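To start, I am sharing the structure in question, which I have written as structure tokens.
With one protein chain removed, the remaining protein chains of the complex are shown where they sit.
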Amino acid sequence: MSTVVLLMFTGLGLGALYFLVAAGLSLIYGLMGVLNFAHGAFLTLGAFAGWEIARRAGSDNWGTFLLSLVIGAAAGAAFAAFTEFVLIRRLYQRHIEQVLVTVGLALAAVALFDGIWGTDPVFIQGPAWFKDTTEILGARIPNDRFVCIVAAVMVLLALVFFLKKTRYGMIIRAGVENRSMVTALGIDVRKAFTLVFTIGGAAAGLGGVLASHYFGYVSPMLGGSLLIFAFIVTVIGGLGSLTGAAIAAVAVAVLQQFANFYLGGTGDFVVVLALALVLLFRPTGLLGRTS
Amino acid sequence: MSTTAEHRATEVPPILRVEGLNATIAGQQVVEDVSFTVPATGITALLGRNGVGKTSTIKAIIGLIDRAGVVELDGERIEKEATFKIIRSGVGYVPEDREVFSKLTVAENLRLAERDAAPRRQLVEELFPDLLARSAQMAGTLSGGQQQMVSLARALLNTNKILLVDEPTKGLAPKIVGEVAETLAEAAKTVPILLVEQNLHVVGQLAEGAVVLSGGRVVHTGPARDFLEDAGLIQRHLGVSTDSGPAGELAGKPAGQPVEKGAAL
Partner (left out) sequence: MTTDTDTNSSGGPASDGGATPRPGKNRTRKHDAREPGGDPGVRRPAITGRRLTMWAAGLAGVLLLVLLPLLNISLPGMLPGPSYTPGSLQLLAMCMLMAAAALTYHLLLGVAGLLSFGHALYFGAGVYGLAVILQNMDIPLLPAMGLTLLIVIVLAHVVGSISLRVSGIPFAMVTLAFAQAGSVIVGRNPDGRTGGDEGLTLRTDNLPDFLVGVVNTRNLYWLALAVLVAVFVIVTWVQSSRAGHAAAAVRENELRVRVLGLQPYLVKLLIFVLSAVLVCVIGMVFLLLQSGAVPRAISSDLTITLLVMVVLGGVGSRWGAVIGGVFYTVLDQRLTALANSEAVKSLPDVLRVPLSEPLFILGTLFILVVLFLPGGVTGTAERLAQRRRRGNRRAGNQGAETPRDILEDAA
């Protein structure tokens, strides 16, 4: 029982990270049709930015940790806004070229991170509490899992609030459904594009800081490895659906953890298998549009 | 009546002037060298068979598809502007197939369309009391007629220089067709309308001028009544036979009776 609970929470923690990456990916794809390969680089930059703060301000107190979250999110947001404004916007409506540009950006950014911070993982420490465990139903669960889960839930709630209650949220929801009709109502949808990229970048940057605590290190490869699972999550959840991304993130991560433990480390393989099954029986994903 | 319309057209500059308009979708030419004007009052009908490029013409005017040529709104050239700017300069667009946002509520659909500082919510509530009652409902769950009301309301919320209304009665029950026509007639008292319409009865009821497209080009312009009374013209350009009687009668059929269901008008 305790093993199951531990796996569950570890899976939820990982799912939280997947969600933070997938949320932006899914919204960006839903609204703009852009598959953003540079999203992992947003995350990595956020992680390194958070680490730089922690390194300077002393890593073992909560204040620094919270500050690193803010700085990580800000770094991811700034990088993302820059990407949209300088690269994506020039290729409006040319979706494949937009993908190519983000591929090039991911290559260049990761190489630059290699040059600046080195290719080896940089180990990171948070507040002492992170290393402790909390006992739930006999399972001793590392506290950093809870931090990830709480942060992701807060981001989810904030995003839902933003999408449901604000005018820009409304524009984004409408744009995901029918972008050209939004412009035909006299709305400059490009502002929403920059906004969605910025929000996605912020979530990814935040996810980067959290991921560095979850895994205990930062490396230039951090974003890339999470990105691939985030892609799987967005496809399974249904492209453009935030709720779908949340459900799929948790499902994929928990499945992965259980398969890794009970099926001899086959977690990644089982996840791809799940993807294949979803595609065979529901090509638009769990909550995807049926068009 | 038609003489006054013509008279006005020569005196007052047109609200919309289209000249040598070409448009492409995915590289395919869909509008070819189309030229016409829309007078500053009343309803002008844009007619033609299915697939002749009526909807594409409307979309090209507001830049929803790639276009070239001259488009002048109230004396201002707009053919190079972005869609949202054209709309903001005073165009109300009611698209074919309504295009309401199905996952947004009725209220949200309307709020999204508000662009004036003081949108005319009151007017819309008076015109469409039904929508007020359903404001919290997802627009995707509305009936076709109700969706059309939402689509019309979105355009009527703002003060416009012109309304572009694309097949508002398509697929609607006869009773609703009548309601839509009434709404348009009401709206036309304050704003000129360019109307794409398959239902010739509705055209006869509402339109003063007519522009007829064939093969992506304009083949006829003039008062709507003249066109509707000429069975030969109708047969030639719309492919509808009117041998059941003179075209005048056709235009006088009881309200809401589609001329010929699914006819290739």
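Observations on the structure shown:
When the chains are written out, they are named A and B in that same order, and each has its own residue count from 1.
Methods note: a contact is a pair of C-beta atoms (placed from the backbone, for glycine too) under 8 Å apart; a residue touches a chain by one contact, two chains touch by 3 or more.
Being a predicted model, the structure only gives us computed values, none of them experimental.
Residue A:105 is the one among A:31, A:105 or A:287 that touches the chain missing from this view.
Shown as candidates are A:60, A:114 or A:188; the residue that touches the absent chain is A:114. In the full complex, chain A makes contact with the omitted chain through residues 29, 33, 35, 87, 90-91, 94-97, 99-101, 103-112, 114-116, 228, 231-232, 234-235, 239, 265, 268-269, 272, 275-276, 279-280, 283.
In this text, only the chains that are shown with their structure count from here on.
Residues 167, 170-171, 173-174, 177-178, 180-189 of chain A touch chain B in their complex.
Of all residues in chain B, those touching chain A in their complex are 62, 64, 82-84, 87-88, 93, 95, 99, 101-104, 108, 111-113, 115, 154, 158.
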